[in-house]
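Report on the structure given below.
Rest of the complex left out; these chains stay put.
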Amino acid sequence: MFSHTKRFQYNATPDAPDPIFAKQMQELIGGQWGEMSVMIGYLFQGWNCRGPAKYRDMLLDTATEEIGHVEMLATMVARLLETSPVEAEKAAENGGDGGIVGSVLGGGDTQSAIINAAMNPQHAIVTGSGAALRDSQGNPWSADYIVSSSNLLADMRFNVTAESQGRLQVARLYQLTEDAGVRDMFSFLLARDTMHQNQWLAAIEELRAEGLEDTPVPSNFPQEREMSEVSYKFMNFSEGTESQEGRWAEGPSMDGKGTFEYVAEPEAMGPEMEELAPPVEPRLYSTPKQPMQPSSS
Amino acid sequence: MFSHTKRFQYNATPDAPDPIFAKQMQELIGGQWGEMSVMIGYLFQGWNCRGPAKYRDMLLDTATEEIGHVEMLATMVARLLETSPVEAEKAAENGGDGGIVGSVLGGGDTQSAIINAAMNPQHAIVTGSGAALRDSQGNPWSADYIVSSSNLLADMRFNVTAESQGRLQVARLYQLTEDAGVRDMFSFLLARDTMHQNQWLAAIEELRAEGLEDTPVPSNFPQEREMSEVSYKFMNFSEGTESQEGRWAEGPSMDGKGTFEYVAEPEAMGPEMEELAPPVEPRLYSTPKQPMQPSSS
Amino acid sequence: MFSHTKRFQYNATPDAPDPIFAKQMQELIGGQWGEMSVMIGYLFQGWNCRGPAKYRDMLLDTATEEIGHVEMLATMVARLLETSPVEAEKAAENGGDGGIVGSVLGGGDTQSAIINAAMNPQHAIVTGSGAALRDSQGNPWSADYIVSSSNLLADMRFNVTAESQGRLQVARLYQLTEDAGVRDMFSFLLARDTMHQNQWLAAIEELRAEGLEDTPVPSNFPQEREMSEVSYKFMNFSEGTESQEGRWAEGPSMDGKGTFEYVAEPEAMGPEMEELAPPVEPRLYSTPKQPMQPSSS
Amino acid sequence: MFSHTKRFQYNATPDAPDPIFAKQMQELIGGQWGEMSVMIGYLFQGWNCRGPAKYRDMLLDTATEEIGHVEMLATMVARLLETSPVEAEKAAENGGDGGIVGSVLGGGDTQSAIINAAMNPQHAIVTGSGAALRDSQGNPWSADYIVSSSNLLADMRFNVTAESQGRLQVARLYQLTEDAGVRDMFSFLLARDTMHQNQWLAAIEELRAEGLEDTPVPSNFPQEREMSEVSYKFMNFSEGTESQEGRWAEGPSMDGKGTFEYVAEPEAMGPEMEELAPPVEPRLYSTPKQPMQPSSS
């Protein structure tokens, strides 16, 4: 069960409206690696967790924090969409017909024209100056962006990825604006992403230390059932061997269970691509090898 | 540019048809963590790579191998959908109307009824006993399943996740069948996933060793711009402190740049949730705080 | 069965081309609340209707009208994409290389540059100056936008929503253009949406008057089977009680079957979040509470 | 900002595992009208609200309650996927090879075969006996299922729809199981849906009483701009006039601003479907009315 506090976790006020940046910033709300994805992903990982209680609690603590991050971001977008004083003034001068909703081909200066043409049209038509649960291109957020596998190591590798991609996107957006209010909020989100990258890396270390999971995931699948002769071979599927110069081509494997080997010219280990059996069921009307008689049924 | 060899990388023949398992195995082809996702993800990461050549080459080598994995899986599914000898015999006995296409409510024994009712209907109606680029629930594969960010550490964290989730799913499917031919192919895929988990972990180590990237990603964003006082604090957003028992709550942070700290009762650092400014643009017809007069334009 | 009359239900001709507005207006064709959604939603509700004939007939009458609305909108978009005289003249002057297809970075004045950069690229590349079944951000229309539940009250509540969101969007778009031809067509659509909001509200009243359905939907589920002690309580899940000031916090409930009550501090009525049972099936490789031995199968 | 209490709002424990029902019950989590949709819809409506504070607070209170509903449902699904005692016993007898993961075509009795063939394959392969954010057919939850328009009447009509469709689906699922534990939780959800239907109807009344919004939505669009002669006419687009028998065909309109009128044979008010202008831009290669010469550019 959850409860709500009517204070933001941190500041969420821009210095000035900016509909173009509002469009770009949607990526952090409804994008593949936005805050919605970590909020919902951690909730489901926590609810599905069958491991020790501390992992579940930790997942749900951070999930709950992330709801508050989406709250800040949505509020920021709504405020970036508020009509600026300049706009309001112009609207008044124009008898109410100018402003943010003026037509590109009608009156208005170049800046208005650019804003009108380039802003997210749904910010006007659909949400009425509110935030949407969509990315910077307008794609709706989808559950395809999360995973909850019940294997904690597999999922925490996903989580460290999500915090990496997410922090990368905040850093890029930081450079796309000079608004001090937006940058202030970003400085907070960047710091939390730093923590969360470290947190999932720490949890990965803990899972190993406690013997719950290890590389390769899943580690309690009996490894003698895999075809061990190819378990530590890097296969070069191209001319040239630049790929031989890396750590993955020699030395002990990262799981400590083998030795990397470089195969410059991997051979096909399977048979000739022989033909699929003819379709013995003619009533599916797939193309056979020989002309067929019409089926009688 | 690519070329094709008409031999499989490894065996891809089941002992017997099994339409139900064919449905389940689709997860490895068109699912979120199926082989298509790594094949396409690595291709785009390689093509977009601006880092040292060995990374690009390595990405494209493994991408090219993965095309061959999808090839094996698609062939396996097509063969699992071939009508079995038993089916064919029954079809003959029934004057051609039974078999895999018999109606549930018509003739046929319980096993046939279960197969007909439970198999993927599109394996009959749409693909005509061929593999689909869909998951085990019939969702089409989507580019939402991949990422290519041009930041190699962020992406390789994704890659090690993908190989972990992927190997986990193969291991689970291994338990859902006893077909020796299927298990033989799975033993090969499991081994390659072991290699690939190790490979991306090795590449992550290499990126750090070469000073190209580090935690937190992106590491060359000036960290003084983030709000450092919350960069290493775990925040407990629930009653009770089970989440304090982990590695993430104390000790040096994983990036070596701070010390974990546990905040049992995090305070809101932002302002009261004050109201959004009234919409000065009445022509969007959002609900205001006070009754509005109809606009005149 | 249906037939087509080669006249529009109302006018569908703009005063002048406007590719930017054509992009924005796509929302009314292929958006979540566009005319396609009501056209298809009403068709399926009508076809699935098992209630009295007048409801089915009414649903199909209005559905059929809506096909004609999509027809007008698609035609309007196609005409907004016709090259304007000005463009054509410039194209001639430029030896045929300018006009609507000129490159942003090439020649052309600012207005052309804005149009080229901001118009829906698929209006040029994919539809060749035709309308698309997509929204203003390019998302394809999807059956996720409709419902047909066979419960007429539930569905008519959806319909009155659809006509409300739809009329709201037309009103907003009305303000985004000053083209008299477009506004003329909008005046017709606004009026029809007024009728349709009234129509569904009337149908809701009729369903109740005839005893076919009532609040709460579904009204013939035996209400003694719900946990009546929480059926009319508003629960406040936040600090502060602004939410107490509304009609929903006291007085008789809208269905006339209870009395609203305000619970300022709702208590959890369920048990402690106890742990999920350990996975007795180790072969799914979920993370358990204790280190596992590799399974032997 | 939010916080989490480690108790469920109500009970969430089934009497016995039931993987088939777990598949069906996914509709309430990740379906179009599941609890996720109201949870996220109300959050965004609250965050985007520019109306009086009591509406925003009320929206966020109920949104926060709904997070706890998704929590209960996800836990219920995870528990329905736990291996039953019977299964575990059989698994032991079979040397660990039977149980829930036995192959259809291998051993196992009919009941096991049905479960294996009909359960959601992703509950085994992807989530490892955990809940997914998907519906009963496996479609991922999508932001297409919500709306937040900033017009409170339009949105609250959506909300009463969502609670109607949602309660209808719980009532139907109630009939699909006889598990007392599941039915106990459903009795709670049904009651809350009763409250929420009443709550949104009360809020609609309040919005009108306060003069903030009315029918037709948006009510502050100047109605003289719509083509009033068709604002209250029902148009019959079929042979026969069953649709004339309803409340929508005569009497005062629901908004009190007009009188319903029935048009038995509506006429086209628009022009003949005249042809679109020829594409003056030949470089888009659309098919013209006359053969074209190859363009020279």
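Letters A, B, C and D mark the chains in the order given here, with residues in each chain numbered from 1 onward.
One rule holds in what follows: contacts are C-beta pairs under 8 Å (C-beta built on N, C-alpha and C of every residue); 3 or more make two chains touch, one makes a residue touch a chain.
Remember, predicted model here, so these are calculated numbers, not experimental data.
Shown are 4 identical chains; the number of copies across the whole complex in this structure file is 6.
Definition applied: only the chains that are shown with their structure count from here on.
For the touching copies chain A and chain C, the fraction of interface residue numbers used by both falls below half; the interface is of the different-residue type.
Averaged C-alpha coordinates put the centre of chain A at 24 Å from the centre of chain D. For the pair chain C and chain D, the distance between mean C-alpha positions equals 12 Å. Within chain C, contacts with two or more other chains are made by residues 32-33, 168, 171-172, 175, 237-238, 240, 268, 270, 276-277, 279, 283-286, 295-297. Taken together, the chain B residues at the contact with chain D in this complex read 16, 18, 20-21, 23-24, 27, 31-33, 110-111, 114-115, 117-118, 135-139, 168-169, 172-173, 175-179, 237-240, 268, 270, 275-279, 282, 284-296. Across the complex, chain A meets chain B through its residues 5-13, 32-33, 53-58, 60-62, 64-65, 72, 75, 78-79, 82-83, 87-88, 91, 95-97, 99-101, 124, 128-130, 142, 144-145, 147, 149, 151, 153-154, 157-158, 160-161, 164-165, 167-168, 171, 174, 183, 187-188, 190-195, 197-199, 201-203, 205-206, 209, 215-218, 221, 223, 225-238, 240-248, 253-255, 258, 260, 266, 268-273, 276-277, 279-281, 283-286, 295-297. Against chain B, in their complex, chain D makes its touches with residues 1-6, 48-53, 55-56, 97, 101, 103-106, 110, 113-114, 116-118, 120-122, 124-126, 128, 134, 137-140, 149-153, 207, 210-213, 218, 220-223.
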